[in-house]
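Here the complex is missing a single protein chain, while all its other protein chains stay put.
Presenting subunit A:
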Amino acid sequence: MSDVLISVRNVSKAYGETLVLERVNLDVESETFCTIVGASGCGKSTFLRMLLSQERPTGGTIKIANEPIADEPTPDRGIVFQRYSVFSHLTVEGNLLLATEFQHAPLTGRLMGKARASALEAIEDTLEKIGLSSARKRYPAQLSGGMQQRLAIAQALLKKPKILLLDEPFGALDPGIRSDMHALLRQLWKELGMTIFMVTHDIHEAFKLGTRMLVFDKVRHDPHQPDAFGATITYDLSLKDDNTNAPEADELFPARPDQTKGPLT
């Protein structure tokens, strides 16, 4: 495999006695749109947080472009959360200006006068593209859920990250809005040539958007000690061309008598 951007070797994550993830191995080439699905509590969000350096693996290594992953969040990885992704105390404009202000005002992080005006001009295109031009003076609490997430995605892309991480970004949105967001995200991904990891509960979303889909699940079970084993990647599907021979959801998540499943829609 050429051009491997992210390589994950034998990664595990435990919280105290509870093993969440174990033996996770993965190589992802750049410009992959990688969707991650799995039952509730299977560690898919934990995995994403490790890719963000919000959490560190208990064992194993993660490398980005052959370098060990930074030990704290850095601008080369953008993030969109399901909630609290944008700054509630800043207007739409303020949210989009923030990255520039951090860059050009090292001490206070605040631009004034001319510098601010030219930074405002620079975000004009972005505002237009995400359809928030007329809402530029509003605070996030005054925006709909879809508008907030469009703002969150635009904000996450300001630093032109190589990797964009999405943690159930559309989980709280209506189906109609959601498909608009899918179109926006696909378009951005094609334009900007970045690598995307997206955790979702929605398996149809995962098939529709991804070029590669990872399924997290537990392979080993001890009925007496349910926390003894963690989840790992059980399916790794390439979705590049067509999805005709993709397995059904039932096949991806075989029912087990000893465990009740989280909702998978």
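Quick notes
Following the convention adopted for this analysis, a contact is a pair of C-beta atoms (placed from the backbone, for glycine too) under 8 Å apart; a residue touches a chain by one contact, two chains touch by 3 or more; residues count from 1.
The working rule: contacts and distances are computed from a predicted model.
According to UniProt, the chain absent from the figure is "ABC transporter permease", selected among "Heme exporter protein C", "histidine kinase", "Fumarate reductase/succinate dehydrogenase flavoprotein subunit" or "ABC transporter permease". In the complete complex, the residue from A:P57, A:G78, A:G146 or A:G210 that touches the missing chain is A:G78.
Among the residues A:T35, A:Q155 or A:T195, only A:Q155 touches the chain that is left out of the figure.
The omitted chain makes contact with subunit A at the following residues, 52, 54, 72-75, 77-79, 81, 83-90, 98-99, 101-103, 105-110, 139-142, 155-156, 158-159, 161.
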